[in-house]
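A short write-up of the structure that comes next.
The complex is shown incomplete by one protein chain, all other protein chains being positioned as in the whole.
Moving on, here comes subunit A:
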Amino acid sequence: MPEILGLNKKRCIVLLAIFLNFLAGCYPDPEVPTAVDLQKNPVHFPPPVYLFTENEPTQAGFELGRQLFYDPLLSRDGTVSCGSCHKQFAGFADLDHTVSHGIQDQLGTRNTPSLTNLRWDKSFFWDGGVTHLELVPLSPITNPIEMGESLSNVIRKLNRNPQYVTAFNKVFHQDSINSQQLFRAMAQFMGQFVSVSAPYDYYVQGKTDVLSTLQVQGLVVFQNKCATCHTPGLFTDLSFRNNGLDTDFKKDAGRQMITQEAADAGKFKVPSLRNVALSAPYMHDGRFRTLSQVLDHYRQGVKKSATLDPVLAKAQPGISLSEAEKQALLSFLEALTDKKFITDSRFTDPF
């Protein structure tokens, strides 16, 4: 330890001990986050948006968030949890279902988005209507088609459950459970969904042999033709764009429902492509079953409309891709599958 203000090592330690003692006197015991893995910001990521400044993660808080994420108690009839639609093996998306399935087998209107790298996101859902990580669970909990419950009733149910009362008290040191505690515990859990261990990530860190020759070719195609919107390393630029799925937007106005601006008609959030090979089907309404169909859409299927994204609005709308380039791209997209993330035991169903 270097000398601080002329004090030698021994005195520094004594001072430090006194200082820590006082801190301990002022604050409740700080828990050491062990399973809570606040990794250093990956070098190929932008700075995170949600910083945990008012919601310092702890092991107990993370575990509580995990319980809540997988507990159907959060739904009106006790049948649907967050984990029902957000399945870890599919990058926390919903494999095979075109649109979300809620209580009493009701169908939603949009495809379940994957939950990945949420701390770097500034808006959530396909239309970006929710702008804070802590408030993300409010929408599915209260949506009549999804979990169909009122927030106040969820809080009542949690307060009637002695195990939850104890668990919340351990994390938040308060007499009773309120919605802020619920949302913050869930943010402690979901905020740890960091996918940064795909072959692509090892490749950019210098382990060039993790990608096949075809995948490296695909990466070049990707950088030339896809990276404007699906910007690496999050593989989204977090913007809202109309990618030419339809000519009119009567069925779903997308971003326009939030901004009420005609210029936003038919625009949806550019999704991250992390774990994209696992999270079929694709697009906001799940209309494409395979990535091959998605690429064919960009090659031949892009439809013109007033709000079509400028990068796609050419004489022949879309992206020019040869068959060879398409195959290389399909191969490269597999390199975004993060096996460590989808099998991480910290994120599995605890029930």
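By definition in this document, contacts are C-beta pairs under 8 Å (C-beta built on N, C-alpha and C of every residue); 3 or more make two chains touch, one makes a residue touch a chain; residues count from 1.
As a convention for this text, contacts and distances are computed from a predicted model.
**Student:** Per UniProt, what's the omitted chain called: "Copper-binding protein MbnP-like domain-containing protein", "Multiple sugar transport system permease protein", "Hydrogenase" or "Alpha-ketoacid dehydrogenase subunit beta"?
**Tutor:** So, among "Copper-binding protein MbnP-like domain-containing protein", "Multiple sugar transport system permease protein", "Hydrogenase" or "Alpha-ketoacid dehydrogenase subunit beta", the name matching the hidden chain's UniProt entry is "Copper-binding protein MbnP-like domain-containing protein".
**Student:** Give the residue, chosen from A:138, A:227, A:277 or A:313, that touches the chain omitted from the document.
**Tutor:** Reading the full complex, the residue touching the unseen chain is A:138.
**Student:** With the missing chain put back, one of A:168, A:183, A:200 or A:298 would touch it. Which one?
**Tutor:** A:183
**Student:** Any idea which of A:73, A:151 or A:204 touches the chain not displayed?
**Tutor:** A:151
**Student:** Could I get the residues of subunit A that touch the absent chain, sorted low to high?
**Tutor:** 5-7, 11, 15, 18-19, 22, 25-26, 54-55, 125, 129-135, 138-139, 141-143, 150-152, 155, 178-180, 182-184, 187, 257-260
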